[in-house]
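Scroll down for the structure; my scribbles are underneath it.
A protein chain is absent from this complex, but the other protein chains hold their places.
Here is subunit A:
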Amino acid sequence: MGGSGSRLSKELLAEYQVRETRSPGSLRAACARERMVPVPRPGGWARPLAPGGLLTLLSRFAFQDLTFLTKQEILLAHRRFCELLPQEHRSVEESLQARVSLEQILSLPELKANPFKERICKVFSTSPSRDSLSFEDFLDLLSVFSDTATPDIKSHYAFRIFDFDDDGTLNREDLSQLVNCLTGESEDTRLSASEMKQLIDNILEESDIDRDGTINLSEFQHVISRSPDFASSFKIVL
């Protein structure tokens, strides 16, 4: 680090951040300034882009430093993300700013059949109405579900995924919804009411250390820390 390159990119970063909130398309101006990256004309490139150009862009936005993903994984993620976008928005800077709706993300084969898919997308979405994902949100998602992510961050997000009513704690309704997701939602696959009650009682008995009737994040992480399989199964490979 250090040197003029770092300073430049820092300025660019700052500019990006400032403008990002005001107007779309600021990134292109940033690209044009540095002239290291070819500036694609709007709608000009049907193909996603040359990897070299993207690489400099990726390193400039510190995707690699801030996520658990490798360069290859980020490139792959970008390609997959671009496939979800309409043809004319697939250029670099547009793809980094576009948001993809929940339905489109859920149509990815990696998520399509997952019973927790809506929760996963909701948890990672940064839009106010929580109904769309930007490329950064998508990277966040993949980073948490990647091989190298720490068990700590994995369990944090698992907690948020399982917290169906977003109240910061797993209560009995959350647990029963979770069990229903695990066993299948339909009537004939669900556990019976008495089984469900017994199961939830047992879960609370085992993991609710402070006996307040709900499981909070630290209690959840305590349970997770005892299961070595969690980190290997809480993974989505693109």
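Assume contacts are C-beta pairs under 8 Å (C-beta built on N, C-alpha and C of every residue); 3 or more make two chains touch, one makes a residue touch a chain; residues count from 1.
Just so it is clear, contacts and distances are computed from a predicted model.
**Q** Of the options "Ubiquitin-related modifier 1", "Transmembrane channel-like protein", "thioredoxin-disulfide reductase (NADPH)" or "SUMO-activating enzyme subunit 2", which is the UniProt protein name for the chain that has been left out of view?
**A** Options "Ubiquitin-related modifier 1", "Transmembrane channel-like protein", "thioredoxin-disulfide reductase (NADPH)" or "SUMO-activating enzyme subunit 2" considered; the missing chain's recorded name is "Transmembrane channel-like protein".
**Q** Of A:68, A:81 or A:164, which one is in contact with the hidden chain?
**A** Checking each option in A:68, A:81 or A:164, the one touching the absent chain turns out to be A:68.
**Q** Which subunit A residues touch the hidden chain?
**A** Interface residues of subunit A facing the absent chain: 1-2, 7, 10, 13-14, 17, 20, 61-68, 70-73, 109-110, 112-116, 126, 136-137, 139-140, 143-145, 150, 152-153, 156-160, 162-163, 166-169, 171-172, 175, 178-179, 182-184, 189, 191, 195, 197-214, 216-218, 220, 223-230, 232-237.
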